[in-house]
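Below is a structure I'd like to ask you about.
All protein chains but one are shown at their positions in the complex.
Labels for the chains are A, B, C and D, by order of writing; each one numbers its residues from 1.
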Amino acid sequence: AEVETSKVSYGGSSWLGHYPVWIGIKKGFFEKRGLSVDWKLFGTSSARMGALAAGDIDFAGTGSISALALMAAGSKAFYVVAAPESYATVEGIIATPEIKTVKDLKGKKLGVTFASSSHVLVLDVLEQAGLNPNKDVTLINLPAGDTPSAFKAKQVDAVATWTPAFNVLRAQENARVLLDDREFSLYKQYQFGPGPDVLTVSRTFADKNPKATAAFLDAFFEASEFITKEPAEAASLLQDLTQLPPEEQANVLKDIEWTGRAEQQKIMAREGDFPKGLQALADFLVRHKQIDKAPKVDSWIKTQVLP
Amino acid sequence: MESLTSAPAIELSHVSKHYGSMQALKDVSLAVQEGEFVVIVGASGCGKSTMLNMIAGFDRPTSGRIQVQGRENTGVNPECGMVFQQYALFPWMTVEDNIAFGLKMKRMSKAERRNRAQEYIDMVGLRGFEKSYPKALSGGMRQRVAIARVLANNPKVMLFDEPFAALDAMTRQVLQEQLVRIYEQQRKTIVFITHSIDEALLLSSRIIVMSARPGQVVQDINNDLPHPRNADVQLSERYLELKRHIWHAVQAEVVRSIEAAA
Amino acid sequence: MESLTSAPAIELSHVSKHYGSMQALKDVSLAVQEGEFVVIVGASGCGKSTMLNMIAGFDRPTSGRIQVQGRENTGVNPECGMVFQQYALFPWMTVEDNIAFGLKMKRMSKAERRNRAQEYIDMVGLRGFEKSYPKALSGGMRQRVAIARVLANNPKVMLFDEPFAALDAMTRQVLQEQLVRIYEQQRKTIVFITHSIDEALLLSSRIIVMSARPGQVVQDINNDLPHPRNADVQLSERYLELKRHIWHAVQAEVVRSIEAAA
Amino acid sequence: MTAKYAPPMVSVERQPRWRRLKNPLISLVSFGALLLIWEGATGLGLIEPLFLPAPSQIAQRAIQMAEQGTLLGHIVASTWRVTVGFLIASLVAIPLGIILGFSQTSRAIFDPILSFLRPLPSMSWIPLSLLWFGIGESQKYSIVFMGAFAPSLLYVIEATKSVDPLLVKAAQNLGARPRDVMIEVILPGSLPQILSGLKVMLGIAWTCVISAELVAAREGLGFMIMNGKEYFQTDTVVLGMVLISVTVMATDLVFRFFERRILPWKA
Partner (left out) sequence: MTAKYAPPMVSVERQPRWRRLKNPLISLVSFGALLLIWEGATGLGLIEPLFLPAPSQIAQRAIQMAEQGTLLGHIVASTWRVTVGFLIASLVAIPLGIILGFSQTSRAIFDPILSFLRPLPSMSWIPLSLLWFGIGESQKYSIVFMGAFAPSLLYVIEATKSVDPLLVKAAQNLGARPRDVMIEVILPGSLPQILSGLKVMLGIAWTCVISAELVAAREGLGFMIMNGKEYFQTDTVVLGMVLISVTVMATDLVFRFFERRILPWKA
């Protein structure tokens, strides 16, 4: 079917959640469906979501925490349309060897990007261990990119971060992985990480251009399937985006599970795991005073556009 | 108010001025009629400049009332052109632009302004310095620019604060003559401060002697010397008598002020 | 150099000064002996201040050489105390602090400074204004502070640029007498600019008349009037003769400059 | 006699005592009007709260944070960082600026390094400061210092140039040595301008502290704003801005108090 508009813009970064769109552009999957995608780079999820709310971009991949925060702020400007992938072993806490359990973090300094999934992970595991994040541990706000240098310079005793910083640090001497996303309380319950990625679309765009929206998603899944099938070619195409050496890029790809088009309908459905997990995450954020009130997540989820 | 043509051009009624606890002027009452040339003399620091400033509307009396042409000042009164003791030239304007400033304010055309300014530049002997900035002028040259600026602006009332102090005797004489000519031709009202009693006698129709601080009017002398006040007049008995009289009046006040200080 | 006690206190040899294309001084040669009181007169803008500035070392001649006490100036020379035409008081200092500034530079103790300053405050009749800032002084009062500041500093050579221009006749006379007393008691070397020929005759031991721009020395007159120069002297034939002579010399130059401009 | 041309009187803008209250009153009214319009526009839904929350919402947020006890901590943390960095910067910049303003030779020596440092925004120092000072408080001080120092210095140098050269001559003529000229003439003569410059610099110091708090901070008003932004809590963002304003205004009052005591001859 003819799409309504041929130009769409997408907010992304070098994080793995954005790989499919990048690959889709490189491989011409979007073009094939009459779409030309303008890739806009944003360092953080909140910047991307801010741009989406302000109407500057049409699609954005984002960590779910930013999406929840924007919902909590009362913005109806977007739909959540897909949950592209899951990963559990490329994000976690890395600490010096003396720190063997979460309890050992007491009295230590831990660097983490505030308002990120790692931040949520830290709050959760500290709670599980009975530690108070405001008193027992000194949390320091560090951009993910700064975590390796801060850790290496011994400015912090532990960091919570994600790939590629996580992979870089894991390979270091004097560093050990204390835990990863599998320790997150909701993961045990819903197989749900502390901040899974979601694909969002501007409400006005989707309402005006249902065909283009569907075409975008179609191409998106074709790309994620391609990554699963041709990891080697995908890794080399991703080189420009991530600047990781090929073998490390391949390693990262191994740790990701792409959610296919079929599964998508299932998990995103009204009573599916994903909305439930997302709602639980929202409640968790309220409990930890990160957002004021939990939004009703359902009213932002739109599955009708899924191919 | 405009109909009150018989009102004095300048009228001070019971004017006092305090700066903090210091009293500069005390209960000064004075009426200057239109067409008078009043010269004020008095000891240094007795309040002459203060009085002129208040007439021009730069400052308000602490008590009492000042009227110019029947109206009380509500602010700076542009009908009283003032030659400041410190020149007050605009450093960013050339001599020509300084002199033409008042004309520009009257929205006179550029060409006309230029002509008028040139006339006054020639009058004060500054031809060749039209494009100079004040910084490049000598003290006396700056004073001449300040004088030309007010003359060119041609206000009804002119206030001069020691305008010729920095000039050599000859230049001074030339400018005195110009001023008298303007005064006689255009019947201006002029209030003029000087320390030279000769200058006072040569120029004035009336001489006010002020007391030492706080300033008060101690003498109000009608200068009835005949015009033109040439060498003959300056050697006349009446001239010398007036000079002696004023000299003694000022001297008494200065002595009083020095004694008060000691 | 120190041994050359016979060298003049101030010596200008073939000094010229240009400002851009304008020539302010032309080939001025002049030697002032120690203990002389030289008064310079000349038309407004003829280069008197320029000359004084160069003697004090504020500026360099374009060509020629200036020596003070046998040494060529390499910068501002603190042995030549200067009373500026524009006063140059420090606005952030009280009258007292302004006057004591030079003493402070000599690292004199605070108490001593205060005493010395008070002496000169009294001399110029400013008792009661010790704690005033320059802004709160009248023009004449500022000039007196500037004079007291240099007198208190007691330099060997004193340069005065129209120091009494803003003073009333009486205050002027008092200060003239003080200056003569200081000069006679301490045998200072003084260079003094004035526009008053009477002042020149009363104070000087020698009078220099300068030509109109570019400034040159046109008359160098030894003032042999007897001391003290009281009323008798001022009525003497010699006095009137000198006065007439100088008057004509200056007048001729002013006329020349006015004609040059026209 | 007819009045031909009567130019308007120009008010000198000096107020008698009873009128002194007029201007504060005007300010109060204009402030009230501003708040009312703002509250009205947001209350009527003309502006979405995500884009600009109502003043009342901001006040609520303030109360909430004050009750949690975090508000004061943010204010104190930033103010302290600004104070330390700014004080050090001024204490170095003022004497150095006066020397450089007075001596051409010293200016020539320092010119290359200063011209290089001066234009560098505090933000651009973040990477290097992290490498050099780590993530502690000293890194924050260093950012404030680096951001405020070079402009302050430039400022002081410019201020020294505004001193009337005639006064320098007068001082030298009275026997002042270069050091005396600097202390007795250049410093007091340029002080009014230096002080008004320092007020601007204080603003720059706040810019720096906000940048510094971007990384490795867990409190401070900059952290509060940026964290509020992450969670789309526009009310927290605006509250942080209001608090910066209020804090700087308070500092300004202190400043003005000193200004009046330092410059009696200006009053």
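One rule holds in what follows: a contact is a pair of C-beta atoms (placed from the backbone, for glycine too) under 8 Å apart; a residue touches a chain by one contact, two chains touch by 3 or more.
Model, not experiment: these values are computed from the prediction.
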| item | value |
| --- | --- |
| Full-complex contact with the absent chain, from B:65, B:106 or B:244 | B:106 |
| Omitted-chain contact residue, chosen from D:85, D:151 or D:188 | D:151 |
| Positions on subunit B where the hidden chain makes contact | 56, 58, 75-78, 80-82, 84, 86, 88, 90-93, 101-102, 104-106, 133-135, 149-150, 153 |
| For subunit A, the residues touching the chain missing from this view | 40-43, 47, 50-51, 53-57, 145-146, 149, 243 |
| Hidden partner interface residues of subunit D, rising order | 7-8, 10, 13, 22-24, 26-27, 30-31, 34, 50-52, 103-105, 107-113, 115-124, 126-128, 131-132, 147, 150-151, 154-155, 158, 161-162, 172, 175-178, 181, 192-193, 196-197, 199-200, 202-204, 206-211, 214, 221-222, 225-226, 228-229, 234, 237-238, 240-242, 244-245, 247-249 |
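The rule we apply is simple: only the chains that are shown with their structure count from here on.
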| item | value |
| --- | --- |
| Computed distance of Cα centres, subunit C from subunit B, in Å | 27 |
| Subunit A and subunit C: spacing of chain centres that average the CA atoms, whole Å | 85 |
